[in-house]
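First, the structure itself, so that you have it in front of you.
The complex appears here minus one protein chain, its other protein chains still in place.
The first chain written gets the first letter, and so on, giving A, B, C, D and E; residue counts start at 1 in each chain.
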Amino acid sequence: MGNNLIAELIKAIWTYMAEVKEIKIMEVCGTHTQSIAKYGISSVLPPGIKLLSGPGCPICVAPASFIDDAVRLMMMDNVIVATFGDMVRVKGTETSLDNSRTKDKKPAVVYSPLEALEIAENNRDRTVVFLAVGFETTAPAIAAMIRHAEEKSIHNINVLTSIRLMPPILEIVLEKHDGELGGMICPGHVATVMGEEYFRFLPDKHDICSVISGFDAADILGAIYLIVQSKCGDKKPELKNIYKRCVSFNGNEKAKSLMGEVFTASKGLWRGIGLVGDSALVLKERYMKYDAVYNFNLSPRDHEAAMECSCGDILMGKRSPGECRLFDSACSPANPYGPCMVSTEGSCSVYYRYRR
Amino acid sequence: MGNNLIAELIKAIWTYMAEVKEIKIMEVCGTHTQSIAKYGISSVLPPGIKLLSGPGCPICVAPASFIDDAVRLMMMDNVIVATFGDMVRVKGTETSLDNSRTKDKKPAVVYSPLEALEIAENNRDRTVVFLAVGFETTAPAIAAMIRHAEEKSIHNINVLTSIRLMPPILEIVLEKHDGELGGMICPGHVATVMGEEYFRFLPDKHDICSVISGFDAADILGAIYLIVQSKCGDKKPELKNIYKRCVSFNGNEKAKSLMGEVFTASKGLWRGIGLVGDSALVLKERYMKYDAVYNFNLSPRDHEAAMECSCGDILMGKRSPGECRLFDSACSPANPYGPCMVSTEGSCSVYYRYRR
Amino acid sequence: MCIAVPGKIISISGYYAAVDIMGVMASVFIGLLEDPKEEDMVLIHAGCAIQRIDQEHFSYLEKVFTVMQEEVH
Amino acid sequence: MCIAVPGKIISISGYYAAVDIMGVMASVFIGLLEDPKEEDMVLIHAGCAIQRIDQEHFSYLEKVFTVMQEEVH
Amino acid sequence: MNEDKITLAHGSGGISTRNLIKDIFYRHFNNQKLIDGLDSAVFEAQSGRFAFTTDSFVVKPIFFSGGDIGKLAVCGTVNDLAVAGAKPLYLSCGLIIEEGFPIGALDRIAESMARTADASGVKIITGDTKVVEKGCADGIFINTSGVGILDKSYVTKKIMPGDDIIVTGTIAEHGTAISRDRYGLKVDGSFMSDCAPINHIIKALHGYMESIKLMKDPTRGGIATALNEIAEHAGKSIHIFEENIPIRKEVQALNELLGIDPLYLACEGRAVIVADKAESTEILARIRVLDDGKEAQIIGCVEDAENTNVYIENFFGGKRILASLEGNMLPRIC
Partner (left out) sequence: MNEDKITLAHGSGGISTRNLIKDIFYRHFNNQKLIDGLDSAVFEAQSGRFAFTTDSFVVKPIFFSGGDIGKLAVCGTVNDLAVAGAKPLYLSCGLIIEEGFPIGALDRIAESMARTADASGVKIITGDTKVVEKGCADGIFINTSGVGILDKSYVTKKIMPGDDIIVTGTIAEHGTAISRDRYGLKVDGSFMSDCAPINHIIKALHGYMESIKLMKDPTRGGIATALNEIAEHAGKSIHIFEENIPIRKEVQALNELLGIDPLYLACEGRAVIVADKAESTEILARIRVLDDGKEAQIIGCVEDAENTNVYIENFFGGKRILASLEGNMLPRIC
C-alpha cells in the first residue's frame, strides 16, 4: 500500500465519522501538536473531529519563577546559563533570557545536555547552570549528564530543574474532562523511554481509548483512525501501540534505571495550572551538589501569582487559543506573553501560525 | 606701534644676528614649543638661530610605569580613571589607556581636576583615580581639588601623581650644556604661579641670559630679541620678565601656599632621563588617603627599563627628533612610541607636523 | 515535547557513536542503550540515542490497518 | 606645558565665577585668587584662574623694546 | 602596514585613513573610477530606468562555510539589483569597523569582495571607512549599495491567478551553514552557504522578460517570507506544493535535528520568479541548463483566494498556511 496508506486511512476515517458524527481527541505531546499543524492534518479530516492540545510542552509548563531565576543566574559574572533554544524567549515574571541578554551575558544555546557539560569542562573558572527542562523523554539524557559529571569529577556544572512527568497531569486533565474526550493520542517518545505499559492506566482507570503513536502523518492519522473506529460498535476502551518500531512493552530499562539513580519524584509547579503532587523529577539527595537551587540558595517554587493568561485552560483543552483575550494583542510569537506562545509547538503559537 | 611691533622685533633680531652669527636658544615650556611651531616663528628668523626644546611637557616626562598603573586601574571594575586628554594616547611599557579601552572601561577625559571630583561625587560606589600630571602651573589646581574633597568629605577620589618641578631638571640640562646655550626662554605660566624670582638662579648660578615670556608671537619674538641683543657687547647675563601682565615678583602666594599645604617635594622619575632629587611633588602624609599608590598598593616608581627611544637626548636639546632612529618609522603621531611624540606639543610630534 | 530523529550507527567510540542521520554524520551519545552495535538504527533525542529502532515493526500500522479493514468487509 | 587663556570675570558665586573668554561664558574655579572681583581679567588654566592679569602691563614689551631701540640709535 | 590592528586613527579621516584605503581598498578593488573619485565617484550612463538598492551586512561568524561577510555583501546587493531586472553596474562599500579588528582579516574580506565583484561584472567605485571604539560594534559591518540599469524588456507586471512560481535552486543552504557554524554543531556533511551572484541567471532569461511578472531573492526570512511578500504585493494568495520545493537531504536532516523549519532560512544565491504559466516551463528549462540552475523547480502557483495567504500542500493533500517569519530561529529540542 505504501504512501497509499495515508489516503486509505483518511478515507476510512471519513467513513467511520459518518456514524460517529462528533468527537474530541486530545494529543498530549507538543511534538504531535506541531506535526498535526505541519502536515495540515486537520485539513484532510471531517469537520466533526476536534483535535485538542494537552499539557505536553515542557517549555509551556515551566513556572515563571524558573525563568526569573535563570535570568538572575545569567546576570552573575561567574555563571554561564546553558539551555535548549526554546527556553530563550520565554518570559518569566517580567523578562526573558533573550531580553536580558547583553553581549557578554547571554545564554549558551545547546542541543544536548552533554554539551553543557563540555562548556563546564572548558570554563573551569565559572559555573555552568543547565536549564534542565523536559518530560520523561529528556530526563535520561539529563541523568546521563549528571552521572558523567560525577565520573569525570566536574564540579562546576549545576542544573536548574523543571522536569515533569506525564501520568499525574493526565489524571488531572481526565478528571476535569469527565468523559468528554473521545480518545487520547499518547506521546510516542515518552513511551519509547517508559514503555507501553506506562499508559495502561488511561483505558483501565479512565475508560478512554488511547493510542501510542509516532510523529509521521501516517502515525497520527493511524491513531485517529483507531480512535474513531473504536467508537463504532460497543467496544471496551483499549490501549493500542502503533509505534512498535520504537516503543516496547517496558521501554528502555537502562534509561529508566539511570533516571531512578539520579532523580526522585516530587511535587511540581505547572505554569497556569498549579502544584501537582509527584509530577516533577528532582535530584536525589546524593546529587544535591549539582542543584542550582541548593547552591545558589534560590527560593522554592511552590506557588505562582495568578496570571491574566488563559494558558491553564488552553493546556486543558477547555479553551482554544483564539478565546484568550490576550491572543494576537498582548501576546504573539514576536512578543510572547504566555508560555503556549513561545515554543513553536506551544498551542497558541501553532494556532497563530497555521490556523488563523 | 601695535602689530607693527612684531615686524620691528624681527627686523631688530636680523640686525643683531649679523653680529652674533650663531646662537642656540632653549624654550623650556612645551606650550612655547607649540607656539613657535604654530606661528611659524623659525620661518621669520635668521638661520643662525637654533631653537631647542627642553623637558617642558609633563606628558612627555611621565614614566612608562605611571601609564602601566593607570591602565591597570582603569581595567578594575570599580575604578574610574580621569585624566587630561593628552595622557590618553601615551604608551606605557606596552600599551596606552586608549589602546586598552573598551566600551565600559575607558578613561574619563576631563578639562579640570575639579571635574574629576565631580565625577567622584556622582559615582559614590566607585573610586575615581585622577591622573595628576603637570608642573608648577597645574599643581595648585590639583591641590585645590584635594582640599575640596577634604572639605566636602568626598573619599572616593584618588590621585595618581606625576607632578614635576622645573628648577631641578633645568639644573641638569644646564650642567650638560656647559655654556653651549645662548639663552633660555622661561616658562611664563610656571612663573605666573611661582613668581619671577623662581628663575633668578638661571643667570645667577648658570650665567645664562633668561627671559620670562608669554605665548604670543610678539612675546616669543621679544624674548628672542632680548637674548640676541644681550650677546652684543659685553653684558652680564640677566633675568628679564616681559610677561609682567601675568608674572609678578612673587607669583600667586595663595596658590603657592595651597601647594605647600597639600604637597611635599620628593625625588621623581623622568621618562628617558631617570631619577632626579626633589623634582616631584607628592601628597603630604596627612593627604595619603587620597593617594592611589597607597590605596591600591602600587609599586614605587624608582627606576625604569632602558628604552630604545632617544627622548632623553631630545628633551635635553642634545639631538633633534629627526636624529632618533625610531622617528617616522616605529614612532609617529598616529602610533607614538616615545612620550615626545604623543603630546601635540611634544618636540617630536611638533617636528613631525610642522618642520619635516 | 520531544523531537527525535532516526539514524544509523556507523562506528562506535566509547560513549559516543558516529551516526548517519539522513546523510548527516553526527556524534551521538549512546550510553543510554544496552549493547549498541554498528548498523543499529536508533532514535536520537537531545544528542542522545534513547532507543534502538526495531525495523521489523516498520510496517506495523499498515498491517494492523489491513487486518482491521478486512475484518469489516 | 601649561596652556592658559585670559578671560574676564562677569559674576561670582562661591568658589566659581562666570568668566567671559573671548565671547564664551565658562564656569571657572577662582579659589586660587586672593579676593577676586567682577571685571577682573584673569588667566585660566585647567579650569582654574591661576592669576589676575595686570592690564597696566599689556604694552610692557613694546615699551621695553622702544626704550632699548632708542638707546641704540 | 606595520600595524596589525585597526585603530581609531584609521577612522579619523587623516593620514592613517588614507593609507589604509590605499593599501587595502585601492589595491583590491583597483579601478579608475574609485581611485579618481573624490567625494563621489562618477560614471556615465545612457537614458533608461535604473535600479538602486542598499543592504547592511552584520553576519556572524564573519568567515563561514562557503563565504564571508565580504562575499555576502557583494552578492546581496548584486542580487537585489538582478531580481529587480537590472544589470548591476556599480557598488559602494561602507565599512564600520570595531577598533582592534585585525587588518589581515580586513584584507581577506576586501579581497573576497573584489573577487566576487569581478565574478559578477560589477565595480566598487566608492567607499567609506568608519572606526568605532572597542565594544561599540562587533568586528565589522559592511553596507553595500548598488546601481544597475534595467533590462528594457522588463517591468513588474500584474500577477494573475495561474502564474507559476519558480525557485532557481535548493533552499536554506546559507541559513543552515551559518547555523551550523554559529552553534558549532558537531556534524559532518556538506553544509556550504549558497552565497553567489545570480545576475547571470537573470541575464540568461533576457528573452523571457515579457513573461516574468516579478522576481525576488529569498534572503532574510527565507522562502516563506519571500512568498508572503509576493502574495501581499500581488494581492493574491499563493499555493505551494511542498514536494516540489528543492531541498538537499542533508539540509533537511540537520534542520529536523535542530527543530528548525528550513522554509524560514536564508538563501543567498537563489531567486523566486513569478512567471506566466504559458512560458514557465520554458523558463524553467532555460534555468536548468545553467550550472547553478540544475535544481530549479516550479514550486507552486498564484491563486485567487480572497486573502493574501501562502498555502502549502503536502503529498497527501494536507494543507496549511505558511506565515511570514515571526521572531528569530533558534535550535529546538523539545
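As a working rule, contacts are C-beta pairs under 8 Å (C-beta built on N, C-alpha and C of every residue); 3 or more make two chains touch, one makes a residue touch a chain.
The model shown is predicted, which means the values in this text are computed figures rather than measured ones.
*Asks:* Return the single residue from E:Ser16, E:Ser193, E:Ser211 or E:Gln252 that touches the missing chain.
*Replies:* Answer from the full complex: E:Ser16 touches the omitted chain.
*Asks:* For the chain that's not shown, point to the residue among B:Trp14, B:Tyr39 or B:Phe201 touching it.
*Replies:* B:Tyr39
*Asks:* Please identify which residue in B:Tyr16, B:Phe84, B:Phe130 or B:Tyr198 touches the non-displayed chain.
*Replies:* The missing chain is touched by B:Phe84.
*Asks:* Take the complete complex as the reference. Which residues in chain D touch the chain that isn't displayed?
*Replies:* Listed in rising order, the touching residues are 1-3, 5, 21-27, 44-46.
*Asks:* For chain A, which residues lie in contact with the unshown chain of the complex?
*Replies:* For chain A, the residues touching the absent chain are 98-99, 101-104, 106, 330, 334-335.
*Asks:* For chain B, which residues touch the unseen chain?
*Replies:* Residues of chain B in touch with the missing chain: 3, 6-7, 10, 30, 37-41, 43-44, 57-59, 84-86, 88-89, 103, 109, 111-112, 133-134, 138, 217, 332-334, 343-345, 352-356.
Rule of thumb we're sticking to: only the chains that are shown with their structure count from here on.
*Asks:* Starting at chain B, how many touching-chain steps does it take at least to reach chain C?
*Replies:* Minimum number of steps from chain B to chain C: 2.
*Asks:* Of all the other chains, whose mean CA position lies farthest from chain E?
*Replies:* D
*Asks:* Average the C-alpha coordinates of each chain, average all protein C-alpha coordinates together, and give the chain whose average is closest to the overall one.
*Replies:* Going by the distance between chain centres and the overall C-alpha centre, it is E.
*Asks:* Name the chain pair with more contacting C-beta pairs, choosing from C-E and B-D.
*Replies:* More C-beta contacts join the chains of B-D.
*Asks:* What whole-number Å value describes the gap between the mean CA coordinates of chain C and chain D?
*Replies:* 90
*Asks:* Please set out, as single numbers or ranges, the residues of chain C touching at least two other chains.
*Replies:* Expected reply: 1-3, 45-46.
*Asks:* When you check chain A against every other chain, which residues touch at least two of them?
*Replies:* In chain A, residues 30, 57-58, 84, 111-112, 134, 138, 345 touch at least two other chains, as defined above.
*Asks:* Just spell out which pairs of chains touch, all of them.
*Replies:* A-C, A-E, B-D, B-E, C-E
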